[in-house]
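For this view, one protein chain was removed and the others were kept in their places.
Just so it is clear, A, B and C label the chains in written order, and each chain counts residues from 1 on its own.
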């Protein structure tokens, strides 16, 4: 079977992953409207292609927070990569490094931060953080990440409680016994995520600031009001995200929300996006609307499910080729 | 089978209820466009979710006409509960009381008002009234309800004649011989409902006012013009309703009509809504658009069909959990 | 099988008519977009239902060009009724008279005008005219109709050539040998309709005017510009029509075109409509938008196909009941 576009990887993963793992990765909240809207919204955005521009030399490299990456697509934080491939996040780290892009490692990794670092020394990585009821636990994670050379701290803000993902409830989803959320000290009860602190507010940005010298990127912003608040609270970046449609159903598609966030921010901090990227032309649209870089979630997992780090590289390479071609064709 | 969301109850009821009963509950007028629009309209309304607000403590209680209920979802008046569960409206009354919410008992109950009252003493209940050609009969019903401690009188205005529900006609729908519309003195011919008075006008509100000290809530309002008239005629509440799409097909969805009614009323009386509520986030949308409380019709019947009062409590509990989660995730 | 709504008759006709006849009646031009739009357009029009109006007495009679009919639905001109029922247009005439409404007999009837008149003496009938290359033939038809007591002359303007109906071409549609277009003197080649004159213009209205004292109703108008021209040329009525979507595909739905025609005409002549009427509420919508009366085409043929004049009466009676109910429920 030729792997020509990202949906080929999706079809492969759906076929070969255990149903409980596929369902977990595919899940959206409630009726999955926002999950699907993330994709549909791109179809409504039309290019105005320009002709006869010299597109023989195109530079698709970019910088995020000052560090160069080979093209404006990174790996979004998603949990439990061992569900997709035995080596889990270690493979993800290797693929991201090989493709010279940024990997945002999730708190809910099935490898430790140390294992991830050791797997691909020198790769560009950010660490995604939830704030737990135990602030000491969160503080320890931040300091471990900083010590290990992670170069950014991504604070997820849209999970005061876990969204309602019907299939996970029906499946009684939990990790198989041989997998652990290794970054946390004890076994972790997934479906409740009862360790997360629903009382966090904007002031907790200051607390986080006091713990680390790393740039703070805030993830989950969908409105201009929150974008303004984020800038005022001193973050270095914003990821427009609705958690892949897994949290609040029937909010906006991320590419739609991007427009108002970019307008509010007015270049004061970098704005990124995740959600719904399935083709190189989606990347181009997001960039044309003001994103500095996009991140892929589920497609990265499909790549892992296909062939581990090699499969993820295939996914990234396809996106890269498609992105470059779209740029050329759009002039 | 896990009951995870309201459509699980719907699927159950469709599978296990006699076809004639399922068809009666599911029926919409004519092509059922308005019935379906009630649901689709919610999908078109998008949240603007806000982040980093302390959502650790949320109070979802509300008051309707001064009485506290545990969350802003009550039971809309629907007929013939014995078609769904042997104990009929007695089970409904018990479930509503157990969940500390309001139950609007229908004139066309298959239990008497006295049985309903006795089944769940002290529960918050309103009585739904049609005005019959025999005003004496209607008067007697009002006075019985008031004497039994019902705390509100809901006047249905959208049934001068019964809507055309094709499946009911094809099925020759009528109550099985062992069920009766017990609140009315003689057997009751359903499909014609020829006892209802099509000549009632706004002046009949004054007549109703003269019969009772109970607050009058008017049900079936869909326009700002009628909302204004309702306020001027001294009602205490308005239920924006299209009778679940069972009367005039191709009028507005209730959540769409809600906007203009709320704007016209300007807080002078409380505004409620029924029709199309299927998820906790639907409740939140209706409240965000100005409803004080919503009422569920068909989902309550599905709960009854599943396990009587226990099933109805399950339905209410799911809505409550989803509503609370939506509030947290929307900030 | 219970005949509850018009689509029941449609299903019956589709099942029992010879395919070549069903295809001929069902045909639309090209991709049939306009044929289907005629129906879909009604779904986009929403009522604003009003409550608590005395609807115990409703008068649904109306007058068209001064003559009372029992309700505002007549029979549009369609050809070849013997394809649907052996007695053909004689049955149509009887049903229309029994229901006290107007029947517009087509030039392309399979009964003579004399037979139609004799079948239902005293019924209100208009005669539909195409202008043929032989003006003498047309003149003769007009004079026969007037002499027989037809009370209006309906000039069809949208058939300079016959629309392209793919199924008719595939089927090689032509009348069975035992049927004739009896009003014309010789056999008639249907698919070419080469006898019609494509050179007619507005001046031919004056010619027609000179032939008869009957009121002239112009059929096929879809724009305000043509509506204005029609009024200026002295017609007595306008039928907004796109020939059931059988002529030019991808023009407007008739109920959409009605709005601009009514506005242009400003009450100077009566405006009617045909196309897409399938429910009583469609009739109410057309009247609310300014039509004085509507005419049904295919549904009349389905009624004939079901049970001849009795079946057509059933269709009319259902529309009448639905129309009355819609009026009551819309207030």
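Points to keep in mind about this one:
Basically, a residue touches a chain if its C-beta (ideal position, glycine included) is under 8 Å from a C-beta of that chain, and two chains touch if they have at least 3 such contacts.
Note that the structure is predicted; figures quoted are calculated from it, not measured.
Shown chains touched by the hidden chain across the complete assembly: A, C. Residue-wise, the contact with the chain that is not shown comes from C:157, picked out of C:38, C:106 or C:157.
Set against the missing chain, the residues C:51, C:222 or C:325 yield one that touches it, C:222. Check C:18, C:86 or C:198 against the missing chain and you find that the one touching it is C:198.
Seen across the whole complex, the unshown chain contacts chain A at 2, 4-5, 42-43, 45-57, 279, 281, 322, 325-326, 328-330. Touch with the hidden chain on the side of chain C covers residues 30-31, 33, 157-158, 160-161, 163-164, 166, 169-170, 197-202, 204-205, 218, 220-223, 225-226, 229, 242, 247-252.
Rule of thumb we're sticking to: only the chains that are shown with their structure count from here on.
Under the stated contact rule, the graph of chain-to-chain touches is a line, running from one end chain to the other without closing. Distance between chain A and chain C, defined via averaged C-alpha coordinates, is recorded as 61 Å. Multi-chain contact residues of chain B (touching two or more other chains) are absent.
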